[in-house]
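Missing here: one protein chain of the complex. Every other protein chain is in place.
In this document, chain identifiers A, B and C correspond to the written order of the chains, with residue numbering beginning at 1 in each.
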Amino acid sequence: MVNFQAVLDNIADEVRPLTTQGKVADYIPMLARVPADKFGMAVATLDGGIYRVGDAEEHFSIQSISKVYTLTLALKAIGDALWERVGREPSGSAFNSLVQLESERGIPRNPLINAGAHVVADVLIGQGLDARAQLLDFVRRRSDDPSVGDDPEVAHSESLTGFRNRALANFLKSFGNLDHEVEAVLDFYFYQCSLTMSCADLARGFLFLANRGICPWTGEPVLTPSQAKRIGALMLTCGTYDAAGDFAYAVGIPAKSGVGGGIVGIIPNQLAVAVWSPALNAKGNSLAGTAALELFTTQTGMSVF
Amino acid sequence: MVNFQAVLDNIADEVRPLTTQGKVADYIPMLARVPADKFGMAVATLDGGIYRVGDAEEHFSIQSISKVYTLTLALKAIGDALWERVGREPSGSAFNSLVQLESERGIPRNPLINAGAHVVADVLIGQGLDARAQLLDFVRRRSDDPSVGDDPEVAHSESLTGFRNRALANFLKSFGNLDHEVEAVLDFYFYQCSLTMSCADLARGFLFLANRGICPWTGEPVLTPSQAKRIGALMLTCGTYDAAGDFAYAVGIPAKSGVGGGIVGIIPNQLAVAVWSPALNAKGNSLAGTAALELFTTQTGMSVF
Amino acid sequence: MVNFQAVLDNIADEVRPLTTQGKVADYIPMLARVPADKFGMAVATLDGGIYRVGDAEEHFSIQSISKVYTLTLALKAIGDALWERVGREPSGSAFNSLVQLESERGIPRNPLINAGAHVVADVLIGQGLDARAQLLDFVRRRSDDPSVGDDPEVAHSESLTGFRNRALANFLKSFGNLDHEVEAVLDFYFYQCSLTMSCADLARGFLFLANRGICPWTGEPVLTPSQAKRIGALMLTCGTYDAAGDFAYAVGIPAKSGVGGGIVGIIPNQLAVAVWSPALNAKGNSLAGTAALELFTTQTGMSVF
Partner (left out) sequence: MVNFQAVLDNIADEVRPLTTQGKVADYIPMLARVPADKFGMAVATLDGGIYRVGDAEEHFSIQSISKVYTLTLALKAIGDALWERVGREPSGSAFNSLVQLESERGIPRNPLINAGAHVVADVLIGQGLDARAQLLDFVRRRSDDPSVGDDPEVAHSESLTGFRNRALANFLKSFGNLDHEVEAVLDFYFYQCSLTMSCADLARGFLFLANRGICPWTGEPVLTPSQAKRIGALMLTCGTYDAAGDFAYAVGIPAKSGVGGGIVGIIPNQLAVAVWSPALNAKGNSLAGTAALELFTTQTGMSVF
């Protein structure tokens, strides 16, 4: 039986010196001003355990991690019909590249790159409900935490500088792969990126993916086992920008990172683990966070490989 | 001495059967409803002659032909500084491709493709005046025709469906190659495309480019001889979308086409010639218009080659 | 305890009808003439068990599966220095695309696409020994089977029609990323693709990768645990051409396929499993073989996800 608390304490000691080696995202002021020396980590196990170290209860901007939540909702809503509008393979190019989109006629490579997330957003706002409220409610229920929030200032700031995202969404629209107005899609997209959660929220919030799609404490079937497996495969091959290969090697579990410095991973049938350290490595993943997860899979022997 | 009127009459007879062989642009309703059997042609000579055939005095949407006017104004305004923001070489790919823009870090290949025209528009709206009014006034003076107008319905419709242009402009903005708001740039761009002129207007209106930059009837130096030569070179190598090579072969003069079915060409030191026939060939140039210009250069012996 | 023999028997019954649904590779005659109804499968476990069904002892052309063996030898020979010449990330484009190679200045995305394998081959023939003999000896020892052979007719035929590979290798050479003659590199490359092995050979032959780099029956350290993990990560993210995402989802284990219809996968710390069915799906992986592996991970519950 692994002593998760001891593992987390140990990891925190080891990686803290790394927290200042990367570079905090600075393309919007709200991210730039987050102190680089923040570090939190949490583990949630299927049997109900929750373990924390450092700033594990502090909210931060989850950014691209939200793509897993919206993908989940889109699969719930329309199932495999999603795959007619977005692919399921690694992209092999920058997360915000337009080149692939042109050569593949407006079909994004996967739902975890920006263009793919726009298509997913377009699906969600087409479901006839208040998509934002639905998403927030879903994330809160997954985390079992009503304090999960959103940061309008972040969303607004992302929107003001989001020229590349706006280019991608208009490009999708020109290929007929967005049903709704570009600005409506982007509004939702920037909203989802602005969600604020803690490591503990994220660890709990991803447990259903480690549990064949079923929420462990309510028994609610969030996704089918097959859909949960699909998301796991996508996280493993496409969850960490253009470093999926290195990440699979170093960490060896399905994970999704965000430019706010968060990373959350799952070990199927066992647990979910989340880490936060704002400074990023050259590929855009949390530098200390990646190191922490690598230590975690090494010390617990839970890597896939 | 060429009898231009006879040449035009002859050409009109010959190409009229071709006017219905192409396809009228239908991406916006205002263009789609233009009758395919319209045909007009006009020649303006440096010595003040003007020759017309068919619908040579009917206004039509000049669309991309406007790029030559805005390029002229941008060169007047900032001179060679323009070339720091846009290239001067053929693009070898679709006029609205985003691929080249990504690999060349936001510098469009030339000012006659859409992205290049956006940069030019950005320059013009940065000159501190009412850019629209300035453009309209300039085009009217070049044509010596105060009836040159604009079509707000066309501009509005282009804007509503202009996703690819919006993608391009946002992409430029993401590389820092637009100083102004994307929508301000696009508003101006869609405005310039909506200008309505006749063949006679265009023939007169391009005479300064055939006259080393000087307006023949006022003597006003519009551009330096070197700038006029530069625009001629750009028209020859980049003026007819992805058919510049075929056009240079078939017609052999610097020319610029528009999706409204207009084409205007210049024969340096002699004349400017404009033609209008709404149905386009596969490359997006007026089918009968291209044939008419080919006949014109053949029958007058004025081709470059 | 899984009854592997029962699982294999069951799978064979279930997938045999699929063997004729794909398309046998026909770019060279020797592959084209292999009967589509061949089907074999074998499992080798770390504790010495070996289980077989169908044509599990029949030799076939392993083709791209050989890339894992040569990568292993290259890592043994020069270690991490290999990563200065080849990347470790999914490619997101066709296995034989030249586009990525141009934009990344001659550095292939990973060692499991053709260009990457050429660089690996270049490393091996630079080790001062008879690279072919060394490879054959290595593969025989890994499989514990001296009957592993090569098929000169296949190698010759591949060479005669290998224009795309020759283009890739010359392209690499033009970037300075091949030390040896292009033809020497290709000779070795076509040789490695022509190796002939059975499913049982492959299952035994990949066991060291499931055993942290150590040959289970001799205790010989073939690779370090870290290197074995690296290869596993590469197989999972890049082992099945442009279907790595779908394969990871459907099968969920590190695997490498070949155009001869073979696929071999590993389940770390447990076993290796190989399957052969010549007819391929649209992505170039064995159609029935993929289905068989999917059943295997489902029925044994051994998938990663």
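As a working rule, a contact is a pair of C-beta atoms (placed from the backbone, for glycine too) under 8 Å apart; a residue touches a chain by one contact, two chains touch by 3 or more.
Quick caveat, the model's predicted, so the values are computed rather than measured.
Student: Who does the absent chain touch among those shown?
Tutor: B, C
Student: Could you tell me which of C:Val53, C:Val182, C:Met235 or C:Ala291 touches the chain that is not displayed?
Tutor: Checking the options C:Val53, C:Val182, C:Met235 or C:Ala291, the one contacting the hidden chain is C:Val182.
Student: Of the listed residues C:Lys38, C:Lys173 or C:Arg212, which contacts the missing chain in the full complex?
Tutor: Final answer for the missing-chain contact: C:Lys173.
Student: Using the touch definition up top, pick the residue from B:Gln100, B:Ser174 or B:Gln270 that touches the left-out chain.
Tutor: Residue touching the absent chain, from the options given: B:Gln100.
Student: Going by the contact rule already stated, which one of C:Val2, C:Ile50, C:Leu98 or C:Met302 would touch the omitted chain in the full complex?
Tutor: Result: among the candidates, C:Leu98 touches the missing chain.
Student: Just to verify: which one of C:Lys23, C:Arg141 or C:Arg164 makes contact with the chain not shown?
Tutor: With C:Lys23, C:Arg141 or C:Arg164 as choices, the missing chain is touched by C:Arg164.
Student: In the complete complex, the non-displayed chain touches which residues of chain B?
Tutor: Residues of chain B in touch with the missing chain: 87-93, 100, 109-110, 228-230, 232-234, 236-238, 242-246, 248-249, 252, 254, 268, 303-305.
Student: On chain C, what residues meet the omitted chain?
Tutor: Here the touching residues of chain C are 97-99, 101-103, 163-164, 166-171, 173-174, 182.
The rule is simple: only the chains that are shown with their structure count from here on.
Student: For the Cα fit of chain A against chain C, please give the angle of the superposing rotation, nearest 5 degrees.
Tutor: About 180 degrees of rotation relates the two copies.
Student: Write down the pair of chains with the top C-beta contact pair count.
Tutor: Answer by contact count: the chains A-C.
Student: If you average the CA atoms of chain A and of chain C, how many Å lie between those two points?
Tutor: Measuring from centre to centre gives 32 Å for this pair.
Student: List the centre-to-centre spacing of chain B and chain C in whole Å, with centres computed as mean CA coordinates.
Tutor: Centre separation, chain B to chain C: 56 Å.
Student: By residue number and range, which residues of chain A touch two or more other chains?
Tutor: As it turns out, chain A has no residue touching two or more other chains.
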